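Omission of a single protein chain aside, the complex is shown with its protein chains in their original locations.
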Amino acid sequence: MDSRRAEAFSDGVFAVAITLLIFNLLPIGSGKLSYRELGGAWPQYAAYVVSFLTIGIMWMNHHTLFGHVRLIDRPLLVLNLLLLMGVVAIPFPTALVAEHLTGPSKVKAGGSVAAVIYGVVMIVISIFYNAIWEYLVRHAEALGSRGTRQALRDAVPGFGRPPGLAAKIPRWGLGLVGYALGVLIAAFWSAGWALAVYGALAVYYLFNHLPDPVAVAEAAARDPEDLTSAGTD
Amino acid sequence: MDSRRAEAFSDGVFAVAITLLIFNLLPIGSGKLSYRELGGAWPQYAAYVVSFLTIGIMWMNHHTLFGHVRLIDRPLLVLNLLLLMGVVAIPFPTALVAEHLTGPSKVKAGGSVAAVIYGVVMIVISIFYNAIWEYLVRHAEALGSRGTRQALRDAVPGFGRPPGLAAKIPRWGLGLVGYALGVLIAAFWSAGWALAVYGALAVYYLFNHLPDPVAVAEAAARDPEDLTSAGTD
Amino acid sequence: MDSRRAEAFSDGVFAVAITLLIFNLLPIGSGKLSYRELGGAWPQYAAYVVSFLTIGIMWMNHHTLFGHVRLIDRPLLVLNLLLLMGVVAIPFPTALVAEHLTGPSKVKAGGSVAAVIYGVVMIVISIFYNAIWEYLVRHAEALGSRGTRQALRDAVPGFGRPPGLAAKIPRWGLGLVGYALGVLIAAFWSAGWALAVYGALAVYYLFNHLPDPVAVAEAAARDPEDLTSAGTD
Partner (left out) sequence: MDSRRAEAFSDGVFAVAITLLIFNLLPIGSGKLSYRELGGAWPQYAAYVVSFLTIGIMWMNHHTLFGHVRLIDRPLLVLNLLLLMGVVAIPFPTALVAEHLTGPSKVKAGGSVAAVIYGVVMIVISIFYNAIWEYLVRHAEALGSRGTRQALRDAVPGFGRPPGLAAKIPRWGLGLVGYALGVLIAAFWSAGWALAVYGALAVYYLFNHLPDPVAVAEAAARDPEDLTSAGTD
């Protein structure tokens, strides 16, 4: 099955989910309206910006991920559907955070609960991204990848140091650690700082930490033994 | 008329409908927020997951169905529109179920009514899927299918046994029976169990029970007499 | 400018607008839920069905209309945008009709006002469809149509009789007359019957009353002098 219609459907879901974030802002300023009141809604704007960047960057990474293959099979469609189920859910914790961020700052207070849920949703999404990557790599040939299984594994950007095994840890794994850290901060310390961590992670992912499909294809072209599919695109 | 723009429009409708399911979750946690309150909203999450998987799998099957043809005509567009009218309606019974599932469990109580409506909508959608398949088969040649009418009929996965006519019953028909069963359970016994049946049906459909366009095309290529359209794709 | 991205954008707008119609149904059954209450919401379902079919068929006709050309220019984009502004507005009169249809039946009562507005929006949309067709015909060559200006005019299905000039009246013009009639019925007689007229018009447009791009192209191929663009598609 060609991967294009699956990508078009996913693009649509991402596009709708990112646009629905505006519903968090719409209730602001109904009733009396003043600069002071608009300014007091800053948690709404912060949550909008963080979630918008997060979904947007998830879309970019989705794009990069599926750029490695030309075909898609039933299990991959199902994994993709579970991933989208997480992405579509993002407006929910976004609304929770936006509403409860400025409430009482105690542990288990609304803001803390909201920021914990936000991080948990992100962790679930990260797990599905990892599952999709793992599936893509293991079925590289069947899915029409231009690189072999090993070439794909080697293309994952790592930290490079310390030398040895640690150099192989994928850079994108930092996201999972970061969100876990954010959940702990939210649960035991401060919802505001947790949101700052989530925002910093969005900025971190602005930079590309995924293997580049073009580079993998070029490597395969240089070393023909590595070439899986001989046909032209 | 080329089927691509119709598929793009359908993809868009599926993508928006699946994403609108999040509106069921957004009212949760406005007001006071605690883990207990979030946990108490489990029917909302269950309804979200079941309906998300259901719409997602319907999209996959739509994809597979229209993969059998290259053209689309006016009656097929109308059938497709009626199908989409059912798919777009799904957030409505989803909201009913989510709100009333934990209410009083009597027959004709809210939860029972909601789960009955949910199943009826699914049955209506199933009927339109069957109508589209029937139309595709009967107009296989005119719609540019790679297989003949008979080849398409033969490609429908059946149960295989008991031998004889029963082996020909299409596997996907189980869905219609399942939803009818769910409606009966909802009407006379338990809304919760009915939702469990609907969820199980979504999982059942995760596996492919539709004829595979690629297999039909390959069969046609092996047996050229069966080849309807001689052109390359 | 290639017409494809404009069609993709229009498809997206149609897909979102048609799906947003579900918001009319979502408030039903919040609170107490019974079959009686669900049945009492029949104007909501009727309005949903009529508007869904209407938007869906408008999408089909949009598809057919732009199938006549390969290019699109700035004025056509602007006309298309004005058309879409009408299409996107449809959920508004739909909600008005759904809420007020069963109210008091006097002239200028809510139901009457709602059904008048519904028809007026349809008339405005019809006018833009006619403007786009007129523009397409007048700029057939520049927009890469396969038929000449005259061939396009000739391809418009008319009533055929009475013979003479009346035979040339385009069949689709009946829509405009029908909606005007519906508005009069709504204003002076009955909102319910007006909605029935609007529904009948949707069914009328289920059948194709637009010139067929493929037929025009084939006619042009038979008579090469009529061929505007000699290139292959």
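Note that the chains take the letters A, B and C in the order they are written out, and that residue 1 is the start of every chain.
As a working rule, a residue touches a chain if its C-beta (ideal position, glycine included) is under 8 Å from a C-beta of that chain, and two chains touch if they have at least 3 such contacts.
These numbers come from a predicted model, not from an experiment.
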item	value
Hidden partner chain, touching residue among A:18, A:90 or A:121	A:18
Contact residue for the chain not shown (choose from C:43, C:56 or C:110)	C:110
Interface with the unshown chain - residue positions in subunit C	1, 5-6, 8-9, 12-13, 15-17, 20, 23, 74, 77-78, 81, 84-85, 88-89, 91-92, 95-96, 99-100, 108, 110, 113-114, 117
Missing-chain contacts mapped onto subunit A	7-8, 11-12, 14-16, 18-22, 25-26, 28-30, 32-35, 38, 48-49, 52-53, 56-57, 59-60, 63, 67, 206-208, 214
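As a convention for this text, only the chains that are shown with their structure count from here on.
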item	value
When subunit A is superposed on subunit B by its C-alpha atoms, the rotation angle in degrees, nearest 5	90
Residue-number overlap at the subunit B/subunit C interface, same or different (half cut)	different
Gap in Å, rounded to a whole number, between the CA centres of subunit C and subunit A	40
Residues of subunit A engaged with two or more neighbouring chains	12, 15-16
